[in-house]
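In this view, the complex is presented without one of its protein chains, the others remaining in place.
Presenting chain A:
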Amino acid sequence: MSEISKVAYQVMWNRLISVVEEQAQALIRTSFSTSVREAGDLSAGVYNEKGLMLAQAVTGTPGHVNAMADAVAHFIRRIGRDNICEGDVYITNNPWEGTGHLHDITIVSPSFHQKKLVGFFACTAHVVDVGGRGFGADANSVYEEGLHIPIMKFVDRGTVNDTLEMIIRGNVREPDQLVGDIYALATCNEIGHRRLIDMMVEFKLADLAGISDFILTNSRQATLDKIAALPRAQAEGHMRIDGYSRPIDLCVKITIEEDGVLCDWAGTTGVDKNGINVPLVYTKAYTCYALKCAIAPEIPNNAASLEPFRITAPEHTIVNAVWPAPVALRHIIGHMVPDTIYDALDKILPGVAPAEGAGSLCNFQVSLRPRNDAAVPADAVRAEVLTFNSGGSGARPTLDGMNATAFPSGVMTMPVEATEQVGPVIVWRKELRPDSGGNGRQRGGLGQHMEVGAWEGYEFDMQAMFDRVHHPARGRRGGGAGAPTTIVLDDGTAMKGKGKQFVPHGRKVIMAFPGGAGYGAPGERRMESVERDLALGYITAEIAASEYGLSKERVAEVQAIARRGELPR
């Protein structure tokens, strides 16, 4: 294959990236889980025959970055090379060999060309339900969190494993949707496979050895070049967050070496007895993601570009929980990993890392049913509604934080009109939360207000998955903290940031999601920006005066201008 030109390799790399994007698109269009189709919580990748990842689709969730890179090696080991046949499809939802919790189903399909194994396709999707206690933090072990499917064949040489399908159907709340999603995952690998074979025919390839080598060598070198340009240094980062029933300390030490970046999570709090623990693979994903954003944002993810980022954590810390720790809501802690990394990285690379932000997504699930203290209406329905919402992101060294925009997760929210089509839920309010962005030379992004209730005649359980109630985002270099999360019933009854809580008929849950923190001292903020924020209602007159020193007269002038629909200056 030495005749293949440099130009051909350029084209093929390009093509493989397009193949995985197409694979991901196919999944978004056929899956049933709102988390996949609306929020973009999925991944897709192509691998060589050794199981090394060559390309991965850029989707809404960095949480699958390393998990996907590692997964195929587990499949090869468990299935056994001799047992890998044309027409096979493999499955698992093992949190430690897949992507971190039972709700992620990973499907791997071997690719054969001219009877020879040439590579693999893998994809992952967050499904609605896997049985057990349902999606939440309340379990005390992984056994309570749902059905576990160890790595096995879902399709053996073209024949679907009906026994497995029956077991799955018998153990989950939405069997049609889950099985539909499994088929959607298999189909998306099949689409990737067909495109790969087209490419191999076009370029007359017998295997992927040449193109793998080209991709991996160039990616490794590019990553190493970026790392070589950094100062050799070591720094520690720390962040305290709410946890479930006790605060959690996240501690990391970053060491920049010549040929890699080491991150060690020693010193971090031990595993929790509730389902917010994180398998190491997921910690690695968010650690790596945070570092890549800061150091090598344009290098695509593959086995070689990820390898120089080496991540370790002592077993039984909350960031390296082992079987059978409960892990369903591993994202809450996982989403806090980047801010902890940036606390350390800011000491090595000043002027790159943003201030802390909302961190984890502000998700909640409501389980609606007819009220149990009155006659049930004739056409009563029940419904499970999971929503994805974002607080504010942290201010950047030269830019304000983003309002109600997720970071590090990139998933999307659902339109309220679509949410309300799902069941008897009413979202009474979903809008920006003034004064929630941390003050600073650069202001933190605003969080948001949400109010949720049910139709007349219904009550519900609220499964809360919030952090930053007691530990709001901290500012950087003199910037102020973001506003904390608040949650309460409309009659004033207090509610907790995490766990399932009953909401009686007629009541609403009033929530305010956290803002991002500020960057730099508020006194250094340009007055035009302060006046603009006031005119837009991002900050109130009180904050404009007390934090930024805007005079009473000017406040009144700006407010008058804003009322005329104009902006100052």
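Quick note on the criterion: contacts are C-beta pairs under 8 Å (C-beta built on N, C-alpha and C of every residue); 3 or more make two chains touch, one makes a residue touch a chain; residues count from 1.
Everything that follows uses one rule, which is that contacts and distances are computed from a predicted model.
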| said: There's a gap in the complex where one chain should be. From "Dipeptide transport system permease", "Methylhydantoinase", "(2Fe-2S)-binding protein" or "NADH-quinone oxidoreductase subunit L", what does UniProt name that chain? | reply: "Methylhydantoinase"
| Touch with the omitted chain, as defined above, among A:His103, A:Lys226, A:Lys284 or A:Lys498 | A:Lys226
| With respect to the chain omitted from the figure, which of A:Met152, A:Ala209 or A:Ile426 is a touching residue? | A:Ile426
| Out of A:Gly87, A:Pro314 or A:Pro415, which touches the unshown chain? | A:Pro415
| request: Out of A:Val11, A:Ala380, A:Leu489 or A:Ala545, point to the residue that touches the absent chain in the complete complex. | output: A:Val11
| request: Against the chain that's been left off, what residues of chain A make contact? List them. | output: 3-8, 10-11, 13-15, 18, 21-22, 25-26, 28-32, 34, 37-38, 40, 58, 60, 62, 174-177, 179-180, 183-184, 187, 190-191, 195, 197-198, 201-204, 218-219, 221-222, 225-226, 292-294, 296-300, 352-354, 388-390, 396, 398-399, 402-407, 410-413, 415-418, 420-421, 426, 428-432, 448-449, 451, 455, 535-538, 562-567
